[in-house]
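Excluded from the complex is one protein chain; the other protein chains are retained at their positions.
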Amino acid sequence: MKLVYFASVRERIGRPEEELDLPADVATVGDLIGWLKGRGLEYEAALSEPRAIRVALDHVHARPEAKLAGVREVAVFPPMTGG
Amino acid sequence: MKLVYFASVRERIGRPEEELDLPADVATVGDLIGWLKGRGLEYEAALSEPRAIRVALDHVHARPEAKLAGVREVAVFPPMTGG
Amino acid sequence: MAAALRIAVQAGPFDMAREAAAARAGRSDVGAVVTFTGVCRDEGRTLAALELEHYPGMAEAELTRIAEEAAARWSITAATIIHRFGRIAPGEDIVLVVTASPHRAAALEAASFLMDYLKTRAPFWKKEHPHSGEGGWVAAKGSDDEAAEKWK
Partner (left out) sequence: MAAALRIAVQAGPFDMAREAAAARAGRSDVGAVVTFTGVCRDEGRTLAALELEHYPGMAEAELTRIAEEAAARWSITAATIIHRFGRIAPGEDIVLVVTASPHRAAALEAASFLMDYLKTRAPFWKKEHPHSGEGGWVAAKGSDDEAAEKWK
């Protein structure tokens, strides 16, 4: 699965995107964030505040309970500050 | 006292302005409208619906109870429809 | 916040882009510029033209009072109101409001307030000239009074 990161999440993880094979028990957005946090200190720093993390699945905002099955691109980023 | 009329009020009274000497007992905006209505059929037609008449004293919107003393120009017109 | 107010009552057209540029010029604390342009509709192709009558002197005075009230209620850096009079054809502009502010809510609310207030308080009257049949004075709308009331 392709993961893309933006803004402070991108800077803290240290890369804009990566291809990852998810374990079978990572089924939802919430599962994914929890699993990513275990991948290293840079991920833990980027994702330490769950309320400050947003996720989009294939360009659509998603809640923690959203399923990952069939998704091609997951984006992880902080709350938006455009406009 | 100078009176000026606008829009449907001007058309019904048949003139844009006139100079009138008010009787001493015409003290307020409400008195003036009542007195004007007695001046002829054209005035009565123009002022028959008090809710559809607005008055300004020296370029400032005024209520029926507003005093006329010291005023130089009284404007009588229907509700505004600009914008 | 000292707001730059510009009021104009004129027969000719206005340049919206120039007015918007002027409303933000020379300040580095402007974060939001809002323009509202009121346009003459053709009312289902029935309208030949609108005729805008106004009360010279009071029109400028009342628009100034309305702009001053907006500047007192919102932290705006500029407010512009330009209202045309005379004959106006469908597709032509009637009125322009511009507001500038550090913040978007102030600019948007002040523009909305200016339009609601000038609709019910500025001494202008519209007469419709249809392509055929009788025209007449446009009736004031109760909904306009309600819109103005909500700012009380």
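As written, the chains take the letters A, B and C, and residue 1 is the first residue of each chain.
Rule of thumb we're sticking to: a residue touches a chain if its C-beta (ideal position, glycine included) is under 8 Å from a C-beta of that chain, and two chains touch if they have at least 3 such contacts.
This structure is a prediction, so every number in the text was calculated from the model and none was measured.
Peer 1: Over the full complex, note down every shown chain the hidden chain is touching.
Peer 2: Over the full assembly, the chain not pictured touches A, C.
Peer 1: From the list C:4, C:20, C:82 or C:122, pick the residue that touches the absent chain.
Peer 2: Of these options, the touching residue for the absent chain is C:20.
Peer 1: What does the interface between subunit A and the hidden chain look like in terms of residue numbers?
Peer 2: Interface with the chain not displayed, on the subunit A side: 4, 6-8, 56, 59-61, 75, 77-83.
Peer 1: Provide the residue numbers of subunit C that touch the chain removed from this figure.
Peer 2: 16-17, 20, 24, 28-42, 44-45, 90-91, 102, 104-105, 107-108, 111-112, 115, 147
The rule we apply is simple: only the chains that are shown with their structure count from here on.
Peer 1: Measuring centre to centre, with centres taken as mean CA positions, what chain is farthest from subunit C?
Peer 2: A
Peer 1: Report, in whole Å, the distance between the mean C-alpha point of subunit B and the mean C-alpha point of subunit C.
Peer 2: The answer is 26 Å.
Peer 1: What whole-Å value do you get for the distance between subunit A and subunit B if each is reduced to the mean of its CA atoms?
Peer 2: Distance between chain centres: 71 Å.
Peer 1: Averaging only over C-alpha atoms, locate the centres of subunit A and subunit C and give their separation in whole Å.
Peer 2: Taking the average C-alpha coordinate of subunit A and of subunit C, the gap between them is 48 Å.
Peer 1: Any chance you could list the residues of subunit B touching two or more other chains?
Peer 2: Expected reply: no residues.
Peer 1: Quick check: what residues of subunit C touch more than one other chain, meaning two or more?
Peer 2: Counting only residues that touch two or more other chains, subunit C contributes none.
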